[in-house]
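A single protein chain has been omitted; all remaining protein chains appear in their positions.
Then we have chain A:
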Amino acid sequence: MSMKNISQEKKDMINLSRRSFMVGSMKTSLFMAFGAAAIPSLLSAKESIETKQFSPNIWFEMDTDGNVIVNIAKAEMGQHIGTPIARILADELECDWDKVSIVHVDTDPKWGYMVTGGSWSIFHTYKPMSQAGAAGRMVLIDAGAKLLGVPANSCKAEKGFVISGNKKISYGDIVANGNVDKTFSADELAELPIKPGKKRHLIGVNADYKALDIPPKTNGTAVYGIDVEVENMLYARPILPPTRYGSAVTNVDDSKAKSLPGYKGYKVLTDPSGTIEGWVTVLATDYPTAIKAVDMVKVSYNAGKTANVSEADIQKEGERIVRDRKEGTVFVDEGNIELAQSKAAQTIEALYTTATANHFQLEPLNAIAEFKGGKWHIHTGNQWQSLTLPTVAKAAEVPESDVILHQYYLGGGFGRRLYGDWIVPALLTAKAAGQPVKLVFMRPDDTLFDQPRSASTSLFNASFDENNQFLGMEHALAAGWPTLKMAPGFLAPGVSGEGKVDMFSASGADHWYTMSHHRARAVNNKVAQDTFTPGWLRSVGQGWIVWGLESFIDEVAMKANKDPVDFRLAMLDGKGKQGGKAPESVGGATRLANTLDILKKKTANVKLGADEGIGYSVSAGQERTMPAWLATAAHVHVNKRTGKITVKKLWVVSDAGIVIHPDGAIAQLEGSLLWGLSLALFEHNEVKNGQVSKTNLHTYLPLRMNDVPEMDIELVESEEFPVGLGEPGVIGVAPAIGNAVYQAIGVRLRHLPMLAQHVTAALKA
C-alpha cells in the first residue's frame, strides 16, 4: 500500500470489528476468518474461504480432533503476543486450551495492515478476538445441536464440547460431521455481546498459564532471522558511510581483500528508495570472510554535511528552539498561560535534557533477499511490515505485490525493527549480485545504523502567586522526530489546526493533571533530524518527556511547600478532560490517583538509611488514547563521595484494565522497569563527528544482573478495557530515581543518564 492510505489502513486495523466474520467447513477443517467490512454478497463463507476472499491478519482453523491453530500476523519479539491473543479467543470459543497452538504467518500485503508496536496489540485485538470467539462458539453450538438432535438453546459449550443435558458432542466431531457455512456481517459481529472480565476463565489477574513460544527459546530451536539460510546464497557485510545521509562513494580499493579465499568482491549500492546513501557491501562465500574483507577494503567518500555534528550541537539547537516560542507546534493549550504568567508573583524554570541512546537489541540486523519465481522474498524479523514493504518495493523497483516478507522470531525489537530500512541494502546487494544474499550487520555496523532515541531538550516554566500557589505551566520539548522521518502520514495537527506534531515525540506532555493553565509545544530538532534517523525506542517520547515532566512536578511541589505525592493526588481529580473516555480511559485521572494512593500506602513504612530517599512518579503511557495507569517509586542510596547512585528497590502499581496474561504482564513490567533504570543511570551514546560514539558493548553499558534491584510489581484488578503494557513500565523509573536522589541528598539532577559525575558536580556547586 502507498503511504497515502496508511492512516486509513491503520483505522481499518483498529477497526477489526468493522469486518465481517466467516465460519465455514472445508475439507476436514473448520475455518474462521475476518473478511472485508462489506461482504461480497454472492459468496458464501465457504466459498470466500476457499477462494481466499478474505484479508485477515488473524484467522483460526479447527481440525477433526478439535485442535485449534491460531494464525497470527504479529511479530514475536519477547512479548509472547500470540498466547494472550489465542487466550482471548479460546475463552469465548470455549475450546480446550490444551489443544490450541499458534502460528506466526509469513507476511504478505494480502494479510492487511501489519504492525506490532506501540504496545497496541492487545488493545487492538481484544474486542474483535472476543467477538470472533463468540461467533465461532455460536456456530459450533448450532451445528452441534443439529447433530445431537436437540434445540440449540438447550446447549452450552464447555472445554471443546457442546453439551445439552446429558448429551454431548466434541468440537472435533462437529467439524468431522457438521456442515458449517455462516457469515456474520460487520454489524452482526460488532453486536455480539462479549463476556465481562469476571466471567472470563482463561484470562484475568488470576489466570495462570504459560506462553506457547517459550519452550523453543530454551533449547535453541526457535528460528530467528539470523538463523535462516537459502540455497546458493552469498554472505555480505556492509561498510557504512561516515554520515547517515548525503555521503557519496568516490573510490573503492579492495586490492588487499582479493587474496582472501572466499572473497567475492564488493558492490557500491545505488538506492532508488533513497533510504541509504554512500553504502558499499562486501560479498563472500562465508560470513567470517566477509567480516575480514570489510577491514581490508578501503572506501573513500565525499562525506555528507553532518560529518562534524556533535551532541553539543544538537543540545544547543534544542535549547534555542525550546526558548523560541515561534518554533514548533502547540498541542496542548488549556486556560491562558500568558495571562497566568503576567499575573505570576513568582516563577521557576528548568531545562531537562537526555542523551542519545540506542536500542542494542541483541540480534544484530540481518536480512536475506532472494529473487525467486518473479518475486522478491525477504527473510527477516520485522515489526511493521506495512510501513517497510513500500520502501523495499521502491528499492527493488517492483510493485509492492512482488515483495514478500517472511517472518521469524525477533531477537529483540524495542522499536528498532519497526521500519525495516536494513532490508534495503540486502536487497540491493542481491540485485547487483544476481544471487541470493544474506546481509548480516556486525555489532558496530548495527549500532551506527541504529535509529537512536534522539537527544532531547525540555524547558519548563511554572507560575505561582504570592502565596506560592501553583497557577500553571508552560512546557516546550524538542528532539528528532521518528515519525516525521519514517511515517509522516502519522503526524498530527496542532491544537489550533496549524502545524504538525509527532505525537510519539509529544505524548506524555499532554498529562492527566488538572491545571488551569497549561501549554505544551513540541519542536522538531532539525540538527538531530538531519544527523540520524531518530528512532522509536521502547516507551518512545514518554521515556524522555515524562522524565522531565515528573521531575519538574516535584520541583513545583517543593516550591508550593507540598508533599510531592499529595500534590499529585490533588491534581489528579479527574475533572473535565481528565475524566477519561469510554472504552479506553474510563475513570481517567482518578485511576492514576488510585495507583499512586496504593503505592503511597505500600511505601509508607520503608526505613531509610543515611543518604537514602524514595521518589515517586506517575505515568499514563503510551498515549492518552491508550493509557496504562502506573505509579512508580524508587528507593535509592547516593554515595556522596563518589556520586554513585544505587537503586535498592523499585515499586510499580499498574492498572491496565483487564489483564489478559498476568505472568506475561509482570514479565513485561520487570523488563521495562529495568529498561527504565538502564536509561536512567547507564545508557548514553553521545554523537561525535556525525555518528554515535560508542559502537559495542564494551563502551555502551546497559544494566547487567549485578545492578538489578528488588522489584515489587502490583497489578490492580480491573474490569476496564485492556491496554498495552509492553512499554509503559519504562516511563516512570527515571523521574522516580531523580526525585529520590533529591529526597536523599537535596540535589536536583536534570540530565539523563544521571551519572556519578553529575552528582559530585552538583554537590560541589
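The working rule: a contact is a pair of C-beta atoms (placed from the backbone, for glycine too) under 8 Å apart; a residue touches a chain by one contact, two chains touch by 3 or more; residues count from 1.
Definition applied: contacts and distances are computed from a predicted model.
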Protein name as given in UniProt for the chain not displayed, "Sugar ABC transporter permease", "Cytochrome c oxidase assembly protein CtaG", "(2Fe-2S)-binding protein" or "Pyridine nucleotide-disulphide oxidoreductase": "(2Fe-2S)-binding protein"
Which residue of A:68, A:211 or A:340 touches the chain not shown here: A:211
Selected residue (touches chain absent from view) among A:364, A:722 or A:738: A:364
Identified contact with the non-displayed chain, of A:63, A:227, A:313 or A:584: A:227
Interface residues of chain A (partner: the chain not displayed): 77-80, 210-211, 213-224, 226-227, 229, 261, 286-289, 360-364, 409-414, 442-443, 663-664, 667-668, 670-672, 674-675, 678, 696-698, 702-706, 708, 711
